[in-house]
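A quick write-up on the structure given underneath.
Just one protein chain is left out here, and the rest sit where they should.
After this line comes chain A, so read on.
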Amino acid sequence: MKLAYWMYAGPAHIGTLRVASSFKNVHAIMHAPLGDDYFNVMRSMLERERDFTPVTASIVDRHVLARGSQEKVVENITRKDQQEKPDLILLTPTCTSSILQEDLQNFVERALRTTNSHVLLADVNHYRVNEFQAADRTLEQIVAFYLQKASIQEGQIQKTEQPSVNILGIFTLGFHHQHDCREIYRLLKDLGIQINLIIPEGCLVTNLRKIPEAWLNIVPYREIGLMAAQYLEKHYNMPYVATTPMGLVETASWIRQICTIIENQTQKSCQQNYEKYIDQQTRFVSQAAWFSRSIDCQNLTGKKALVFGDATHAAAMTKILVREMGINVCCAGTYCQNDADWFREQVQGFCDEVLITEDHTQVGNRIAEIEPAAIFGTQMERHVGKRLDIPCGVISAPIHIQNFPLSYRPFLGYEGTNQIADLVYNSFTLGMEDHLLEIFGGHDVKTVITKNLSTEENLLWNSGAQMELQKIPGFVRNRIKRNTEKYARSKQIKEITVEVMYAAKEALSS
């Protein structure tokens, strides 16, 4: 048992559900007790999704506990099959169902006799993997399932005429995934590369058999998609690029890797064109290179920062801060413990210290000890920063609704470098401003004379009412005080008691 207040990565079934609901026309049925469908709330609220989340629960209740699910799961699958006519129904185990040890595979087989949809049981162990690992595995599972179904023979695969790629790992509830996807699409279009499939976001499972038609696969985020890419390399001989095109240097390296793979397949050189493109974008289209050279950014030199997040974003951010902006990263860390070796290797030489932990208090303590000038982390680090008065830029999940902006905010590609530069610069200047204000004693040292609406000489708050007033949250207290006094004056009441306060509230019409 572990005493825990907060976690960075969610439970396994969340990952599976993210894969399922990213595909088009796939329905997930969770084998779960009442209340475990909280995923639907997150998707509907954070993503502001217009459609009903295609996730339902086959409820595990007291009866199921006593007698087993019996017909219930099969009935729920058949019913969804008839109602929604999905291409695939994904039966999703939860922590509860995995200890019940019911034979879910058997339910799947029985349901298959009557359904038109395909039915799969997500192969995920709740107590061993987290959200990301489960999503990674489920994506591989679905891809493999549909490719095996299509039973494509070696040699039968028809590659697209023009160079093309699959993007693996664009998800619902991913950190800026929609924007990143658009940015990658734009970049590839500039390079004359087509997109064969984007998987899983918006993709039909029935189209998955077209995967091998692409020349290569792109995995923008390490956490989800790598397993599928490795599977495709092994079975369909498809090369993949797992570099994240985040920051100028990495984006260039990402383009060069794609270039090499395409050259290998065409036997023609396209390097010159690509190099020209990289140079043009880096120096003139993206503003980030020029921005970090401009004198404004001199002030950032050697400033201390701490970076924490998922492996992909934390590693990329560390490299950008150090290599492209001259900032001193004292500590870089990730909560992706399963990917710790890769992370260490990536940030080696870029930071003074590496922190691998899932415990947010450890990160908080490190921040307090180091006292960096800025933090780049998750929502949790933002709150730590608030408490310690250190500015924080959010660069990775877990995230809140404010991290699903409506406007175009990619982190990847050349537009992404602009966004990141803004984020970094704004974090630091705000910090500087605060600091200067403190040195020079605040905005305005003169006593502020506020126009107070209450004329306190003729109104008396008795002690009970004063205590009641203190119970009211600070941000509305003044308003309530004013309203009560207004009411008291209108009724010619001299002494304000708790009763008067309540009466004022009752009488108040907006």
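By definition in this document, a contact is a pair of C-beta atoms (placed from the backbone, for glycine too) under 8 Å apart; a residue touches a chain by one contact, two chains touch by 3 or more; residues count from 1.
Keep in mind that, in the parts below, contacts and distances are computed from a predicted model.
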| item | value |
| --- | --- |
| Chain excluded from display, named as in UniProt, from "Light-independent protochlorophyllide reductase subunit N", "Origin recognition complex subunit 5", "Os08g0206500 protein" or "Mitochondrial ribonuclease P catalytic subunit" | "Light-independent protochlorophyllide reductase subunit N" |
| Residue in contact with the excluded chain [from A:Leu100, A:Cys270, A:Ile370 or A:Leu388] | A:Leu100 |
| Selected from A:Glu49, A:Asp190, A:Glu233 or A:Asp422 as touching the chain missing from the view | A:Glu49 |
| Per the touch definition above, residue among A:Val41, A:Ala368 or A:Val476 touching the missing chain | A:Val41 |
| Those residues of chain A which, in the complete complex, touch the missing chain | 1-7, 10-11, 13-14, 32-38, 40-42, 44-45, 48-53, 56-62, 65, 76, 83, 94-96, 99-100, 126-128, 130, 380, 383, 387, 400, 468, 471-472, 498-499, 502, 505-510 |
